[in-house]
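Then we have chain A:
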Amino acid sequence: MSDILVEVRFHGRGGQGVVTAADMLAVAGFKDGYYTLSFPTFGAEKRGTPVASFLRLSDEPIVSRDEIYYPDYVVVMDPTVIGPVKVDAGIKSDGKIIANYPKGPEELKESMGVDVEVYTINATRMAMEHLGRPITNTAMVGAFVGATGIIKIDSVLETVREWFSGELAEKNAKLITEAYNYMKEVCKW
Partner candidate 1 sequence: MKKVVRGFYSIAHAVKLCKPNVIAAYPITPQTEIVENLAKMYSNGELEGCEYVTAESEFGAASILVGASAAGARTFTATCSQGLILMSEVLLNAAGMRLPIVLVNTNRALSAPLSIWNDHQDSMVLRDGGLIQIHVETNQEAHDMVPLAFKVAENSKVMLPFMINMDGFKLTHAYEPVDLLDQDTVDSFLPPYNPPVYMTTKNPLTFGCYAPPHCYTEFRVVMQRAMMRALDVLEETYREWAEVTGRDWGGHVVGEFLDDAELAIVSMGSLTGMVRDVVKELRKNGVKVGLLKIRTFRPFPAKQVKEALKNANKILVFERAVSFGYEGPVGIEVKSALFGLNPEFYSFAVGLGGRDVPREELMKIITDVYEGKVEQGFHFGTVKEFEEVIV
Partner candidate 2 sequence: MTYFASGHGACPGCGLAIAVRNVLDALEGKCFVANSTGCLEIISSQYERSAWGVPYIHSLFENAGAVAAGIELALKALKRTDEGKVVVFAGDGATADIGIGTLSGMMDRNHDVIYICLDNEAYQNTGNQQSGLTPMGSNTTTTPAGAIMLGKTGRKKDMISIAVAHGLPYVASASVAFHADIRRKVKKAAEIEGAKYIQIHTPCVTGWGIDGKQTITSAKLAYETALYPIVEFENGELTRVRKIKERKPVEEYLKIQRRFRHLFKHPRGQEIINLIQKIADENAKKYNLDL
Partner candidate 3 sequence: MVVRVTLGGVSKPLLSKNMKTGDWGTEYPVVDEEKCTACKTCEHLCPDACIVIVEKGDTKVAVPDYDYCKGCGVCFSVCPADAIKMELKEIYKVED
């Protein structure tokens, strides 16, 4: 019955901007004309604790505020949460996992033992290059958009320039674009 088009779950660790990633995509999705809803796992998590956040996009106002148990997409910001957290829990059979992972998708797919499509990107390295810090959330926002094409990259770049200012905004915009292009290439669309 629900008119939800897309449900995305983000995994990472406290302090990595897991919530911000979902929020930025909620804003960018809204710019594209979707109804959007993003929210964190509501916790008392401190820096370093595994955390999750959620994103829904829809053509209709979103009424479901429960957590996302059957995601269309799972975005992993930090490779170290794979294992301690069952990031693929409930993922739809045609779903996709987009992970920040230093190795190739086949290796990750095998180590996780999942049947769904897996895409990897070395977002930590990219973030270090562009930002000088291993904050991967913007890179993964780019990767998500590159892998799915659900939200326009221009909307994402507009959002990131609202979110940050000056040099930081431009650095992040470059990082997003690089991650986007990389993933678009990988997914060949």
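Keep in mind how these were chosen: all candidates are chains of the complex that A comes from, given by their letters.
Following the convention adopted for this analysis, a contact is a pair of C-beta atoms (placed from the backbone, for glycine too) under 8 Å apart; a residue touches a chain by one contact, two chains touch by 3 or more; residues count from 1.
Not measured: the values here are computed from a predicted model.
J.: Could you check which of 1, 2 or 3 is in contact with chain A in this complex?
T.: Result for chain A: touching candidate is 1.
J.: Taking the complex as given, what residues does chain A use to touch candidate 1?
T.: 1-2, 22-23, 26-27, 30, 35-40, 42, 44, 62-67, 69
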